[in-house]
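One protein chain is absent from this view; the other protein chains keep their places.
Then we have chain A:
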Amino acid sequence: MARRRDDYAEEEDDVDYEDYDGVDGEDGEADDDYDGSGKTKRKRSRSELIDDYAEEDDDDEEEDEDDEDYGGAAGGGKRRRKAASQFFDDEALVDDDDDELEDDEDREEDFIVDDIRDEDDRRIHRRPLLPREDEREEDVEEIERRIQERYSKSLHVEYDEEATDVEQQALLPSIRDSKLWMVKCAIGREREIAVSLMQKCIDKGSELRIRSAIAIDHLKNYIYIEADKEAHVKQAIKGMRSIYPGRIMLVPIKEMTDVLSAESKSLDISRDTWVRVKIGTYNGDLAKVVDVDNVRQRVTVKVIPRIDLQALANKLEGREVPKKKGFKPPARFMSINEARYSCYKIFLFVSFILTCFPPKVDFFIYLTRDLSIRVETKRDPSSGDSFYKIEGMMFKDGFLYKNFSLKSLRTQNVKPTFDELEKFRQSGETGDGDMSCLSTLVANRKKGHFMKGDRVVVVKGDLQNLRGWVEKVEEDSVHIKPNEKGLPKTLAISDKDLCKYFRTGNHVKVVSGASEGATGMVVSVEGHMVNIVSDTTKELSRVFADNIVESSEITSGVTRIGDYELHDLVLLEDNSFGLIIRVLSDAFQVLKGVPECPEVALVMLRDIKQKIFMKIFATDQYKNTVSVKDVVKILEGPFRGKQGPVEHIYKGVLFIHDRHHLEHTGFICVTSKSCMVVGGSRSNGDRDGNTLISRFAHLRTPSCATQYPMRPPRGGPGPINNFGGRNGGGGRGLVGAAVKIRVGHYKGSKGRVVEVKGSTVRVELESQMKVVTVERSYISDNVNVSTPFRETSRYGMGSETPMPPRTPLHPCMTPLRDSMVSSPV
């Protein structure tokens, strides 16, 4: 633009030179030309700045001779007059300043002399984007110098201009300025019309008497045109479609500034950003921007399709199927073959029907013809890719490419969840997935998530790949201490360029996101994604690097969710049962009640039917009662030799907690028959002595073994006794068992079973020296209530110690500690 100017700069310069006394002395150029043009430029640049305040850049309209004084406003810092004089030349010259007067005169002079060239000059000045072809005569050097000056001056100029309130007020439009007209136009076409008015201007030049045309984003249906007279407006829009000359309204002066109030910063959407759809079937779905049309304010995005093929086929057949309200087809990648073949399926079905009920011929033809979902292959001219077009919808790679208006997409705060990203990535994307998610991540990142001591790496800029520690965190920048020598102690880097850095083997804790609160160890790092193995569940999970911090904390997780606590015995859905050994955030790790092979299942809260409360008892290998909290030792099976207290008993299965056992947090599941009670019942007697002695006594088992042979003669019925009796029904082989008669004449009596005869049982009553015969159902096992000592004493009497550890030193004596009554029966 400056090129043209220079042609006649000579003349101007001479005139303008003396105007610039108040102006800064930055033009140290020797050359007059440049001085002058510099100043001229400065004038213009300054005015340009002022102009910007009132008008939009893009839509500057060509002005007519009225605007001669546009560039003429000069004088040091006297913008008031400049502003006013910008628009009019026919105003009475205000005699405020000699400078100004001179300016006006100069301008007018210029105007008179160089009418057209001035116009052109200003035109060029106004629209630097449209250079004239014939102006390229200047050398490169001159251009370069000019440009340098221009920008150096303008910097200074900006510095000079401190807007005070008064001066700002002076910039408000007055009655002498051109008016703003509001013109109705077609919806969605506002920008288009403004642009075409601009084009018209370029072509028509000075014929068009309007000054500018403005299209506001948030105001639909109207554009603003700045002109002096309504007739000018009408003439300008004559012949244009989609703008209605009948509806022109004047904007009152007081409201003119409101028209162009500054808006909040809007994020410009660019390709490959993530957005969320706000309306329609795809409401809430994540989508990726493919193409942006700023003029029409529409965006093409790709999204995972939700197509109901059935409904589509129905529609094509002409059948009117009422659309189900609220029915959202699941998001699935579109398979073209499926679309093609679905019609075949329908076809087959129909043809089958037809063979059964042969209809008329023409009906048949109708059906076959219309039963095809047309799949066309279309080429998109802009991108050159080929799409599949079905029913007006475009598909590629399984994605649906859909056009949305900018309004119906949410661009801010789009946090793509990990699953969604994975889905998008699956369909053949390569590393770009990471890049785009990176950019959105960075944009949406919470402020201040860096902490002192974090290890970070620079990911953008010249210092890329530099690693260091965070020293200080500030508003926008982070001070890091780099690892490299030769660099200053701390560097300040914008936090957008940094990323947390972890190495494999680091122990970390997740502080935000889905798996919040989990701790684990880093297995591998891939850009922003980090794979960690959880401490509690030993499972791999992927998290964003932003969400984790290095920590040595090891979480054991919560201990209860809902009704169920750690170490509870629970009944599961499929009627299996197990012990909760770990509680995770939303599920439990349950050790199944299968004694042979320890099996751990991950069970959700809802899969648990109920907690098992039953206080039941079991018998061990030597027919001793085992109850909860008894210490038992495992004699058989893979866990042989392990020992510990019983936590739960259920259905003959014991859950023992051995703290030396490393698996399953120490819990072992065994059948009660393969164990041996160590020490006495926990319900009586002291513990310490027992366990201590039990350990030692382990060494003494051989001695006990010698006593085994003594057992059979004495306790013939002994071994068969089932003292467990936890399931009363099962223990009918109960010769020798202590029972209580609950029905019949002898109700309430206790006794011992002598014989079992079919359905009757002979019981020796305790209270009388009598043996009576009662029905089996009349008796109930009366165990564990009052006879623990009786059992033990029985055995003690036999000098057989089925629990050898209890009597290591006195094999023939009855055990002392665990019985309240020690007298042998």
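By our rule, a contact is a pair of C-beta atoms (placed from the backbone, for glycine too) under 8 Å apart; a residue touches a chain by one contact, two chains touch by 3 or more; residues count from 1.
Heads up, the rule we're going with is that contacts and distances are computed from a predicted model.
A chain of the complex is left out here; the name its UniProt entry carries, from "DNA-directed RNA polymerase subunit", "Exosome complex component RRP46", "tRNA (adenine(58)-N(1))-methyltransferase non-catalytic subunit TRM6" or "Exostosin glycosyltransferase 2", is "DNA-directed RNA polymerase subunit".
Checked against the full complex, the candidates A:Leu219, A:Val533 or A:Val594 give a single residue touching the omitted chain, namely A:Val533. Per the touch definition above, the residue from A:Val523, A:Ile616 or A:Leu635 contacting the chain not shown is A:Val523. Summary of contacts with the chain left out: across A:Ser152, A:Ser174 or A:Thr504, the touching residue is A:Thr504.
Taking the whole complex into account, chain A touches the unshown chain at residues 504-507, 521-524, 531, 533, 535, 538-540, 554, 659-660, 662, 688-689, 692-693, 695-696, 699.
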